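For this view, one protein chain was removed and the others were kept in their places.
Now for chain A:
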Amino acid sequence: MKTTLTVIGSLLCATPVVAADLRVSITDTSGKPVRDAVVTYEPAAGSAPVGIKAPYVMAQRDMNFTPYVLVVPAGATVSFPNQDAVSHHVYSFSPARKFQLPLYGGGLSRSLTFPTAGTVAIGCNIHDSMQAYIRVIDTAFYAQTDDKGVVTLTNLPNGAGDLVIWHPMSSAKGGETHLPLSVQGPIKPISVQLKIRRMAHAGGGY
């Protein structure tokens, strides 16, 4: 039982429409809205390349990464400016992009390119509490939940696809919850419940 996704909505309309919007609201098992969840839709037919909208920044400020979750298209370059007075050693062992940015002091910055889609968990070697995630995507349909845990994917093309809901603390494998989706006209909003792991000293959370 790797997924606890509950699909409340269903496809009601079979009328072919060029584009459809999908509203997804995400809560945890206690019903609270989940922030920083990233919802992507990957049409089976493939997606047009995503435009790079530089700059993508994963700053280190106040002994934390910010933002907690950064969504970037595959191939984007992310800068890691150190805005603290102390040095940081930023690393990741994630298969999508293993890297180490050895200690660099405040006011300095490093940049990395993330060519492969996937999740890159980044940490600071000398500050365990510093955690952040870069979600590398290769689809044009994506959104990140705000405090209300709600996203709206717009202009989804008709046809089958995979709706992926990811959250760094989701207990699902790789933090990803996959929902097969066939778009045929307007889509009823979807509510998704995720099992979220707690982590006392995590900087982000929700």
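Descriptive notes on the structure:
In this section, contacts are C-beta pairs under 8 Å (C-beta built on N, C-alpha and C of every residue); 3 or more make two chains touch, one makes a residue touch a chain; residues count from 1.
The criterion applied here is as follows: contacts and distances are computed from a predicted model.
Per its UniProt record, the hidden chain corresponds to "EAL domain-containing protein" from the list "Glutamyl-tRNA(Gln) amidotransferase subunit A", "Carbohydrate ABC transporter ATP-binding protein, CUT1 family", "Na+/galactose cotransporter" or "EAL domain-containing protein". Among A:A44, A:V86 or A:M199, only A:M199 touches the chain left out of the display. In the complete complex, the residue from A:I122, A:A140, A:L156 or A:I187 that touches the missing chain is A:I122.
What chain A contributes to its contact with the hidden chain is residues 91, 93-94, 98, 119, 121-123, 125, 128, 130-131, 133, 168-169, 171, 173, 175, 195-202.
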